[in-house]
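Notes to accompany the following structure.
All protein chains of the complex are present and in place, except for one that has been dropped.
Up next is chain A:
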Amino acid sequence: MDEPTRRDTLECMLWAGTGLLWSVVGGVPRASLIGTAEAATAAAAGFTFAQVSDSHLGFATPLYNDVAGTTAEALRALGSSTQRPSLVLHTGDVTHLSKAAEFDAAQQIFGGSGLEMRYVPGEHDVIDDDGRAFLERFGRGAGPGGWSSFDAGGIHFIGLNNVVNLQAGGLGQIGAAQLAFLEADLRGRSASQPIVVFAHIPLWTIHAPWGWGTEDSEQAMRLLARFGSVTVLNGHIHQIIQKVEGHVAFHTARSTAFPQPAPGSAPSPGPIRNLPADRLRSVLGVTRVSRVEGNRPLAIIDTPLGA
């Protein structure tokens, strides 16, 4: 097997919109197009989980006028696929305004999907109550701070909350209490166990002027440095961006509601306004991750709702 060069990796990122399989081999990402034999092998066996993000239930503009519909479609596609995931992570902004009716809609769509769900809050889910209402409904396994960890399929999952107590001019924030939890949670754990960290705001700085990063993410990454396979899954920016650093693969997911512009490419991070309506489904979607049997790396596939 050839290991791709850094340049190959960057070129592959450009293909993300059409669906790519990522498998991290020895800390180096290998990308292959969905539909190839190689991709099929990586995704076929073992434990599979998926990521959905930024459903923003309650949001509506003339262009993005059916976010409940596109979100439900994404969940149906996951539930009915031959690679039905054992687990679905929602990386936040479940609702648009933290309203009871929006939480109700979320429970119908996600709870009604029959899929095993785990959630972390986005800043839209913690409006005016620091997330109490959200955590009551969606914070299974999480304490009042909104963080949790659990094991599934041999992977150790850690859900972090980096959307509360944000400071003027700052980015997302994990905070001292949550970092202490992370340190205790990882202590004594075997470095060969794959780790998946999921949180709403990206745990690496994608574009600071838009707040697309987390103040104290480096402290978290230092605690994770000794692990051989770390996958970091984030939402918030409504588009796919990937980066690999050593044994750590960072990945942001598409939204199931509306797309946002590439970092710095527009005056503001607001929803893309000039998207042709027939392209909508190609910029919304879900992410699937597989753990191949044995002590192999995780493989990541992004699937748009439509071409």
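In this section, contacts are C-beta pairs under 8 Å (C-beta built on N, C-alpha and C of every residue); 3 or more make two chains touch, one makes a residue touch a chain; residues count from 1.
The definition used in the following text is that contacts and distances are computed from a predicted model.
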Quick one: the chain not pictured, UniProt calls it what, "Blue (type 1) copper domain-containing protein", "Phenylacetate-CoA oxygenase subunit PaaA", "Manganese transport system permease protein" or "Amino acid/amide ABC transporter ATP-binding protein 2 (HAAT family)"?
"Blue (type 1) copper domain-containing protein"
Given the contact definition stated above, which residue among A:Ala77, A:Ile127, A:Leu223 or A:Leu275 touches the chain not shown here?
A:Ile127
Which of A:Gly169, A:Gly188 or A:Pro276 sits in contact with the chain that's absent?
A:Gly169
Hey, which chain A residues sit against the chain that's not shown?
59, 61, 96-98, 123-124, 127-128, 166-171, 208-211, 267-271
